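Missing here: one protein chain of the complex. Every other protein chain is in place.
Right, subunit A next:
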Amino acid sequence: MEVSNPCYSVLTNLEVMESLRGIKDTKKKYGLRNLATITYETLQFLEETPCKNQTREGISSFINEVKAFKLTKTECLAIVNDPPTLPLHIQLLIEDSEERLTEDQVNQLLAIIAKHLITNE
């Protein structure tokens, strides 16, 4: 085994969930018990997170709409994976948020998040 790149790219929880569902649907008749265990457990976890209701379109429109806030890629990913609902959570995910965002902007951001990432609860 050779590791050519331990972090080729990052994945959103939604992408992971989609691939795992694909694997679960093409059920294999023999062996692969480890795969079955980990897909089952990971899906269980993901289906309790907000990514269950997210869509690819929702995420891309979210990315487009928050361009104005000048967030880094990692921050966007963190928001997509664990969408904040309180201004306090924004503080956690965005470094120096007090300096980079005004109170109004934080509220706008929360509204955009609620619209695209936390749909039909």
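To be clear about the criterion, contacts are C-beta pairs under 8 Å (C-beta built on N, C-alpha and C of every residue); 3 or more make two chains touch, one makes a residue touch a chain; residues count from 1.
One rule holds for everything that comes next: contacts and distances are computed from a predicted model.
*Asks:* Considering only the chain that is not displayed, what protein name does its UniProt record carry among "Elongator complex protein 6", "Translation machinery-associated protein 20", "DNA-directed RNA polymerase III subunit RPC8" or "DNA replication complex GINS protein PSF2"?
*Replies:* Options "Elongator complex protein 6", "Translation machinery-associated protein 20", "DNA-directed RNA polymerase III subunit RPC8" or "DNA replication complex GINS protein PSF2" considered; the missing chain's recorded name is "DNA-directed RNA polymerase III subunit RPC8".
*Asks:* State which residues belonging to subunit A touch the missing partner chain.
*Replies:* Missing-chain contacts on subunit A: residues 1-11, 13, 15-16, 19-20, 23, 28, 31-32, 34-35, 37-39, 41-42, 44-45, 49, 74, 78, 81-82, 85-89, 91-93, 103.
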